[in-house]
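There's a structure below that I have some questions on.
All protein chains of the complex are present and in place, except for one that has been dropped.
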Amino acid sequence: MQNSKTLKELAEHLGGKVRGDETCRINGLAPLESASSDKITFLANPKYAAKVAETGAGAVLMAPGGESYGRNVIEVTNPYLAFAKLLTLFYVRKPAPQGVMDGASLGSTVTLGSDITLHPGAIVGNGVSIGDRTVIHPGAVIYDGVTIGSDTVIHANAVVRERCRIGSRCVIQPGAVIGSDGFGYAPDGAGYYAIPQIGIVVLEDDVEIGANSCIDRAALEVTLIRRGTKLDNLVQIAHNCQIGENCMIVSQVGISGSTKVGNHVTLAGQVGVAGHLTIGDNVMIGAQSGVPNSVPANGGFSGTPIMPHKDWLKAMAIVPRLPELRKTISALEKRIAELEVQRTEA
Amino acid sequence: MQNSKTLKELAEHLGGKVRGDETCRINGLAPLESASSDKITFLANPKYAAKVAETGAGAVLMAPGGESYGRNVIEVTNPYLAFAKLLTLFYVRKPAPQGVMDGASLGSTVTLGSDITLHPGAIVGNGVSIGDRTVIHPGAVIYDGVTIGSDTVIHANAVVRERCRIGSRCVIQPGAVIGSDGFGYAPDGAGYYAIPQIGIVVLEDDVEIGANSCIDRAALEVTLIRRGTKLDNLVQIAHNCQIGENCMIVSQVGISGSTKVGNHVTLAGQVGVAGHLTIGDNVMIGAQSGVPNSVPANGGFSGTPIMPHKDWLKAMAIVPRLPELRKTISALEKRIAELEVQRTEA
Partner (left out) sequence: MQNSKTLKELAEHLGGKVRGDETCRINGLAPLESASSDKITFLANPKYAAKVAETGAGAVLMAPGGESYGRNVIEVTNPYLAFAKLLTLFYVRKPAPQGVMDGASLGSTVTLGSDITLHPGAIVGNGVSIGDRTVIHPGAVIYDGVTIGSDTVIHANAVVRERCRIGSRCVIQPGAVIGSDGFGYAPDGAGYYAIPQIGIVVLEDDVEIGANSCIDRAALEVTLIRRGTKLDNLVQIAHNCQIGENCMIVSQVGISGSTKVGNHVTLAGQVGVAGHLTIGDNVMIGAQSGVPNSVPANGGFSGTPIMPHKDWLKAMAIVPRLPELRKTISALEKRIAELEVQRTEA
C-alpha cells in the first residue's frame, strides 16, 4: 500500500525543511517507540523530546530548532498536522471512480458531475445534482431536489431529505440523517397538530457529520452548518439552528431549536443546549453540561446549569463533602445555642 | 407551489371569521415583519400586537376581538394552530401515489391498500399488511408479519422488525428502528445469556417517531406508544415500556425497561428515566434530569435525582457559591471557638 518517498520529497510536500540525509527513503509512519528505519515519526509534545535519541525511525518530524540527536529531521511548524498529512499521503488511496454502478437507482433529471461513484443500492431521487468526484455509498438515500457539491463522500445508509444542500468536500458518516422534520407541534385541544417543516438544511463546504447524527430541516427557512464545522456521532441539531464555522460538536450533544452557535465553538460530549439562545465565538462547554441561557464569546463553562469552568471545579469539589458540612453546621448551631444560654444565665 | 385563496375560503377552512375584505386573495404565509400584501401572517403572542399596525400583510390571523389597526383579519381561537394549518394548505402537497415502484422488494402474501407508494429500495417482508395511502420511502425495511395502518409515512432507512404494528397517520423519520431486541441478559456464570425478546412494539395512531430513535420490542408482550405521542430524534425507549397519549418526548431522552408513562407527559431533552417506574399524567421533567423513582401526576421536576422544579432552581443557585459557603462555615467555627474560650476564661 505504501510507496516510498525521499525526505526531500516529503519536505516539499509539507513545506518543511530537511536536516540530515535528504535521500533517506521513507515508506510509512510509526510511533517514536516502535518506528523502524524506513518509517518517519513525529515529536509534537516537547516532554517526549528525549525519546528522539532512542527512536529507530529513519526521520523525525519536529518543530524548527528542536534537538535532533543526530537523527534525520524534517522541520515543520506543526509536526502533528504534518504527521496527519503524511498519513494521508502514505495510507489513503481514493478509489478510482466507478460511475453509476449496477444496482444504484437514479430518478429523473439527475445532474451528475464527472468521476462520480454511485454504489449499488444508492438511491438518488428526481432533480438531484451531484458534483464532480462525489461518492455515494450503498444504501444512502438522496431525496428529490437535493444538491451535493464536489469531492463529497456520503457513506452507507445516510439520508439526505428533499431539497437540502450539501457543500463540497463534506463527509457524511453512515446512518446520519440530514433534513428530518423539525419537532414542531401546535396543541389543538385534543392533541398535537404537526407544523409543516418546509425549510431545508444547508451544510457549507468542509462540513463533516458523524454516524447516526441528525440535523432537522428548518420549519420555514434554513438550518445551517457553516464551513469547516465537524459533528461527531449521535449529535442532534434541531430545526432552525445556525452553527458557525470550524466548530467541534462532540458525540451525543443536543442543540435545541433556533439556537445560534458562533465560530470556533467546542461543545464536549453529551452537552445539552436550550433553544433560542446565542452562543458566542470561541466558547468551550465541558462534557455533559447544560446550557440554559445565551453565552458571550470567549470562555469556558461547565455544569448544569453552566458556570465558569473553574468555578464548577471548585463547587464540585465541595459536593461530596456536603453531608459533612451539614453536620458541621448542626454542631455549630448547638454550640451557639449553648453560648446563648450561658450568656442569658450570666 | 402556492395557489391563491380568498380570505372567505381561508376562514371557512379554519372555522374562523373574516373582519375586512373577504375577497382579498392570499397565496402564502410570512412573518409579521416581512409579509407582503399577498401573504397572511399571524399574531399569537399579545406582546407583538403593535406590529399589526405596521405589517404589510394582506391579512392577519388573530384571536377574536383583537385590535385590527384597519387590517383584514381572520379571527380564530388559536392563531398559532391556524397558522400551522395554512402552512399545510399552502405548502404541503402530498405526491401522487406511485404504487409499487421499480426496485421496491415485496415478500410473499403482502396485503397492500389502495394508493400506496413503495419507493425503489423499500424492502417489505412476507405477510406484511400496508394500509391505504401509506408511503414507504427508499431503503426502509419492513420485516415479516408487520402491520401498518393508513396514511402513514415511513421514511428512508427506517426499520420495523418482525410482527410490530404501526397505526394510521403515523410518521417514522429516517433511520428510526422499531422493534429491535430488548436489552435483556441472564448471567450464566461465564458471561451473559441473551433472553429471547419475543414480544413486539405497537404504535397507536398519530404517533410520530424521530430520526434514528429506537424502540425495543417487549421481552414477552408489548412495548406500547399510545395515540398522539411524538418522539423527537435519537430517543431510546426500552423493552416493555408503555408511553401514554399525547406525550412529547424530546431528543436524546432515554426510558429504561418496563416504565409506564402517563398521558400528556413532557420529557425534555436528554432526560433519563430508570426502569419499572410509573410517571403520572401531565408531568413535566426538565432537560437532562434523572428520574430514579416514580412520579405522581401533575408536576414539574428537574435535577438528577429530580426534585420540584422550583426547588431545583433555588438549589442550583447555591451550587456555584458552595466554596464561599464552606469558607463562611470555617470562619464561623473559629469565631465560636473563640467565644467558647472567652466563656471559659470568664
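As written, the chain order gives the labels A and B, with residue 1 at the start of each chain.
Just so we're on the same page, a residue touches a chain if its C-beta (ideal position, glycine included) is under 8 Å from a C-beta of that chain, and two chains touch if they have at least 3 such contacts.
Every value quoted in this text rests on a predicted model; they were computed, and no experiment measured them.
Asker: Which one, B:32, B:101 or B:123, makes contact with the chain that was left out?
Answerer: Hidden-chain contact among the options goes to B:123.
Asker: Determine which one of A:56, A:107, A:174 or A:187 touches the chain that has been left out.
Answerer: In the complete complex, the chain left out is touched by residue A:174.
Asker: Of A:27, A:68, A:129 or A:251, which residue touches the hidden chain?
Answerer: A:251
Asker: Consider the whole complex, including the chain that is not shown, and state which of A:5, A:133, A:155 or A:217 touches that chain.
Answerer: Of the candidates A:5, A:133, A:155 or A:217, A:155 is in touch with the missing chain.
Asker: Quick one: say which of A:78, A:129, A:258 or A:278 touches the chain that got left out.
Answerer: A:78
Asker: Which residue from B:58, B:175 or B:286 sits in contact with the chain not drawn here?
Answerer: B:175
Asker: Applying the definition given at the start, please give the residues of chain B touching the unseen chain.
Answerer: Contacting residues on chain B, toward the hidden partner: 105, 121, 123, 139, 141, 143, 157, 159, 161, 175, 177, 180-181, 183, 185-196, 198, 212, 214, 216, 234, 236, 238, 252, 254, 256, 270, 272, 274, 288, 290, 292, 303-305, 307, 311-312, 314-315, 317-319, 321-322, 325, 328-329, 332, 335-336, 339, 342, 346.
Asker: By the contact criterion defined above, which parts of chain A meet the unshown chain? Give residue numbers in ascending order.
Answerer: Interface with the chain not displayed, on the chain A side: 78, 80-81, 83-85, 87-88, 91-92, 103, 119-121, 137-139, 155-157, 171, 173-175, 206, 208, 210-212, 227-228, 230, 232-234, 245-246, 248, 250-252, 269-270, 287-288, 316, 319-323, 325-326, 329, 332-333, 336, 339-340, 343, 346.
The working rule: only the chains that are shown with their structure count from here on.
Asker: Based only on mean CA positions, could you tell me how far chain A sits from chain B in angstrom?
Answerer: So the centre of chain A lies 27 Å away from the centre of chain B.
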